[in-house]
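Every protein chain except one is present and positioned as in the full complex.
Right, chain A next:
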Amino acid sequence: MNELLSPFDGLLERLATPEAIKAIETGASPAAMWRDLDESGFLDALVDEAHGGSGLALADVEPLIAAAGARAVPLPIAETMVARALIAAAGIAAPRGPIAIAGSAQAGQTVPLGLVAEHVLLDTGTTLVLAARDDLTPAVTGVHRDLAARITWDGAPQGLSVARPDHGLRPIAAVLRATLIAGAAARLTEQTTAYANDRVQFGKPIGKQQALQQQLAVMAEDMIAARIAAQLGCAAGLTVSPLQAAVAKATASALAPRIANTAHAVHGAIGISEEFALQLLTRRLHEWRLADGSEGYWTAVLGGARLADPAPSVDWVRARVFA
């Protein structure tokens, strides 16, 4: 997949600089960044070839979604990729603007990147509705530099109806969040390791202290666990089951705050500053942890299904998660 990842990540590196991200977070228009992303063609990667896409599987684009997470891109790349695939499969021409996804039918819910989206693909529980974002009375959350929107509607949300996957939008949305978390975790682990090797205290790089080495080793383990759990979810494709999504998201969500905490602990005070780019990733880790179900939600889903089946644990996991 390197032949896809390398040009895509190069594009993100050029477009989503920390300065550009901060500008959009403080109200600058994302239109130019989005135009470049859309013209790259990558956003149609999951659309089947009959509808003008690349026909790739979710597992194929997993490295791209992780890269979007690692670069803290302030636009819904992963969500739009999935939304375009679902819309195309319904035989509808997708709008070209950014699409956020909302896995809950609850009015008043918080949708990540809702402020920079033009549409929201909304799961009503019986169908998906592609609603114009501005018809959903988007409101800011009030959290500093947050690009999420609180959306609400009267009656039923209005828009094009799109066939709903068997298990709705939440499992696939959860897998996307897990993959974004894994991408951010990878970048944070690299940044934090580099910082530990660079920062000198007590006459040597702090990374030479065994106490830090042990913490960073655990951070790397957490990063790998989040990566492999997210990849397990992506391997199931757009029809991912709630149980596969549960393993991916419960794992990534539980690890996200641990990874953010170690990144901050090693960086010290500078990591808390607005100017330093670390916060672009750690704030997102906390947002993605909660979006589309935290570990508490998904472990209850997984445990409930597990307890309903008398099979031994390993057999159950093989049949229901790895099948």
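Methods note: a contact is a pair of C-beta atoms (placed from the backbone, for glycine too) under 8 Å apart; a residue touches a chain by one contact, two chains touch by 3 or more; residues count from 1.
Simple rule for what comes next: contacts and distances are computed from a predicted model.
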From the names "Ring-1,2-phenylacetyl-CoA epoxidase subunit PaaC", "Sulfate-transporting ATPase", "Response regulator transcription factor" or "Acyl-CoA dehydrogenase family protein", which one matches the UniProt record for the unseen chain?
"Acyl-CoA dehydrogenase family protein"
Have a look at A:Ser161, A:Asn197 or A:Ser273 and name the one touching the chain we're not showing.
A:Asn197
Among A:Thr80, A:Ser104 or A:Gln231, which residue is in contact with the omitted chain in the full complex?
A:Gln231
Chain not shown: contacting residue from A:Gly91, A:Gly108, A:Gly125 or A:Gly303:
A:Gly303
Note that chain A touches the chain not displayed via residues 186, 189-190, 193, 196-197, 207-208, 210, 212-214, 216-218, 220-221, 223-225, 227-229, 231-232, 234-235, 246-247, 250-251, 254, 295-296, 298-304, 306-307, 310, 312-317, 321-322
